[in-house]
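Shown here: the complex without one of its protein chains, the others still in place.
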Amino acid sequence: MIRYAIRRVALAIVVVAGVVILTFVIADLVPGDPAVAWAGPHASAAQLARARQHLGLDQPLPVRIGKYFGGILTGNWGTSIHTHQPVLSDIGTAAPATLELVVAALIIALVAGVPLGLAAARWPGTFLDHTIRVIAVLGVSMPIFWLALILQLVFAQRLRVLPVAGQYDPNLMFTHPLVTRTQMPVVDALLSGNWTVLGSSLRHLVLPAVVVAAYPVGVIARMTRAQVLDTLGETHVQMLRSLGFPERTVISRFAMKLAWNPVTAVLALVFAYSLVNSFLVESIFDWPGLGSYATASVETLDTPAIVGVTLFIGLVYVAANLVVDLVQAALDPRIRLQ
Amino acid sequence: MKRCRAGLIAAGAVLVSSLAACGGSASSGSSQPGQAANEVFTYDTTTAVMVDGWDPATEYSDGVIAMSEMYETLTHYNSATGAIEPELATSWTSADGGKTWTFNLRHGVYFHTGRPMTAQAAKAAILRTIKLAGGASYIWAAVKTIDTPDPYTLVFHLSYASPLALQASADYSAYIYDTQAAGGGNALTNWLNAGHDAGTGPYTAQTWNKNQEFEVVLKTFPKYWGGWTGTHFSKVVFRVVPQDTTAAQLLRSGQVSFIEQINSSLWSSFKGDSAISTVSSPSWQNLLAQINSQRLPVTVRQAILYAIDYNGIITALRGAGVASSGIVPPGLLGHFSDLPNYSYNQAKAATLLKQAGYGPGGKALNLSLTYTSGDSNEQVVATIIKSDLAALNVNLSVQALAWPTQWAKGKSAKAAQRQDIFLEYWWPDYADPYSWFANTLETENPPYFNLSYYSSPALDAMINQVEPLVATNKSAAEALYRSMQVTVLQQAPMVSLYNVNYQYAMLSGISGFQVNPAYPNVVFVYDLKP
Partner (left out) sequence: MSTLLARAPGVTAVRRAARANRLITAGALIVAVIVVVAVFAPLLAPYPADAGTATHPEIALQAPSMRHLFGTDQVGRDVFSRVLYGARISPVVAFFVLLIACAIGVPLGIAAGYFGGVTDEIIMRVTDVFLAFPALLLSLAFVAVLSPSLTSVTIAIAIAWWPWYTRLIRGQAASVAGRPYVEACRTLGIPHWRILLRHVLPNSMTPLIVQVSLDAGGVILTISALSFLGLGAQDPVPEWGLMVAEGENYFTTQWWLVTYPGLAILITALAFTLLGDGLRDTLDPRRLPVR
């Protein structure tokens, strides 16, 4: 296990290095002269030359890459053009909101997707199976931004059962001020026992989380169904049946255990995809997370911010994959031998 | 740095009328703020308000919406009556043909820092504003010296005649503030830009959540000279909501009390709702299309202006705009409805293009247009212009950019990177058309707001002559504004596409709101009754 872990971590580090270089390439692709952006549009030739020197643009490529690397490692991810703050601190402010949203979405996806997949596998070929498969395939083919608009229109505007936007009721800012520690209203409210804000933030979380959960629900339901069906078709399960175990036991005790494996494997991928999918819905629900930050950066051609967000999510994904791989290897010895 | 608001779509003033703690409202006679009611006024906007920093001397953009609550000017312009009213000055006189102005200041006014407002303090503020030379500081250009014979008298000596009482009512660079706050000098600028204010107004800064949704929170200033009898809002919140539809829904659910501007079809949808009152009002704001005069010759510029379907644009705006005549909107000196304006004439446009070798059957002409992203009205306008030009073999590429980006591109040192047509809103700095000419048409090197890059010494000369005339010979000033507009129409560096019609929506329970085009999109919350 240790050897596997070391190998796996080493691999992750190599990938991380490659990720940083790739983002450097993206940052470098920007047309136009960063010196002008720094020195301002009225700079003289001498000022531009000084700016170029200050920014290190006159140095050879390997040196620039090295400096970029150094900057990343020491936490200097550049300054955002539209907020004038360090990019890393902007990301630190925005990331918790997105995290809250994605975690909620994944919880919904697991709670809905796994049972749906199980039910479909339990009674394959029935009307229930077909319905679930239609739902799953719809989830996977759904344009998220469209779903967000439609749900917002139906539930928030027409039916008025759910709030329109925001993380929690703004009035509560004055009447039940929230002590912010993690920048996640749900967590902060729990930590400080602020039940009013907790209720409000949960209500505000429903629509965005359901929208972001659409894709993971589809994927998880399909995976679960496929894996359980496969397992059910295998010999040892048939033997169990012939021994007289009821179907319910067969599924819960044996098929499910093996079904968790691919679901866990796909969880990291689904997590990263949901992180990015949330970009599309954050502006619709006024959710102050990475997505709103990224869309604002795109509108203002804020390259440092865009590159910063890209790098951040890339790193998160590599880390998530690493964690999932290690956990799987710990649970399933067969993996370590590959 | 004006015009980042560009249309201010769905800038809903969110009136957060929160849990009105019952508690008796005004305790009779006392000057306690009506805080017992705990009413909060939330102003909803599409883009951040304080993008330009917090310095009242150099603010030249949307920050005025918040600053108008915290700061005050010597005089105030009442557009309903056309009269200049007292604010921090109670009366004033002019002498010497408009070259000497004496203002008598109000007693009992305090800065939020605690110091009293005196003539010395006012003089220091104005001198600092002039020195920093930002924003609309040109309004003080005529000032030679300022005297303070006693703590409540301010005497201005001008180098040429100028309508100073009018200029002192400006919505930019006319604020009176405490230059001694935080020790003055550079420390003052840094202290201000950290989210503090040194004004005399009814509200003062409480918190600044930079770049976040609830951007600015203001609280009452108990020692405000106007007093707090009666019911007033106890807090003002500025909330950033980029989506029109979200803002509309927030208003409907009562979480917002005032929407600054929203696309007209959403605005019309409020009409049947008894909880919401809609306000439609003409303004002094118009949408300018500035055509790159360095790159395109006058025939091509005129052709473009003939090619635009102005009525089509107004129809598509559905009440958000009305037809312009010349550059000056109605209600201001210098407005004439009988100018030789452009009208939609594709045939004429084609003939003009042909002279330059373009047009249908000629070479294709590729042009670029930029407008401010987030503004659905500008987007509609850009789409229509693109379609109009396409019929004449002119390919217009349209780019929506965030205001700071759009403006930076227009000011770009590399002329090749600049756009061919620049769309931006303009409104006057004080109730006078001078702002249009001085800022968007006078020769500028490097460009700032003259984004047609137009340079005409003849026009520059006229611009330099006109302001003193306003103080001394009004009809001569009018004639000069007329010939300036005729020149601009002939030379076609820019055109006013339409005059903005404000379409506000607010909760019907709020009373006391009056639209004042001299202070665009400003809601004087102190005057409102929750």
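In this document, chain identifiers A and B correspond to the written order of the chains, with residue numbering beginning at 1 in each.
Here, contacts are C-beta pairs under 8 Å (C-beta built on N, C-alpha and C of every residue); 3 or more make two chains touch, one makes a residue touch a chain.
Note that the structure is predicted; figures quoted are calculated from it, not measured.
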{"item": "Contact list for the unshown chain, restricted to visible chains", "value": "A, B"}
{"item": "Touching the absent chain when the full complex is considered, from A:Glu100, A:Asp286 or A:Glu299", "value": "A:Glu299"}
{"item": "Hidden-chain contact residue, picked from the options A:Gln157, A:Ser192 or A:Thr264", "value": "A:Gln157"}
{"item": "Residue of B:Leu105, B:Ala205, B:Val300 or B:Ile313 in touch with the missing chain, whole complex considered", "value": "B:Ile313"}
{"item": "Residue of A:Gly66, A:Pro115, A:Pro143 or A:Pro177 touching the missing chain in the full complex", "value": "A:Pro143"}
{"item": "Of B:Val328, B:Ile384, B:Ala477 or B:Val523, the residue in touch with the unshown chain", "value": "B:Ile384"}
{"item": "Where the missing chain touches chain A, by residue", "value": "11, 14-15, 18-19, 21-23, 26-27, 29-31, 124-125, 137-138, 140-146, 149-150, 153, 157, 219, 222-223, 226-227, 230, 232-233, 238, 241-242, 247, 266, 269, 272-273, 275-277, 279-280, 284, 294-295, 297-299, 301, 303, 306-307, 309-310, 313-314, 317-318, 321"}
{"item": "Where the unshown chain meets chain B, residue by residue", "value": "9-10, 243-245, 248-249, 263, 265-266, 268-269, 309, 312-313, 315-316, 318, 373, 376, 379-380, 382-384, 386-388, 390-391, 397-400"}
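Just so we're on the same page, only the chains that are shown with their structure count from here on.
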{"item": "Where chain A and chain B are represented by their mean Cα positions, the distance between them in whole Å", "value": "41"}
{"item": "Partner chain B, residues of chain A touching it in the complex", "value": "32, 36, 41-43, 82-83, 85, 152, 156-157, 160, 163-166, 169-171, 173-175, 283-286, 288, 296, 299-301"}
{"item": "List of chain B residues in touch with chain A within their complex", "value": "14, 16, 18-19, 38, 40, 42, 210-214, 235, 237, 239, 241-243, 245-246, 249-250, 252-253, 255, 373-374, 401-402, 404-405, 408, 411-414, 417, 446"}
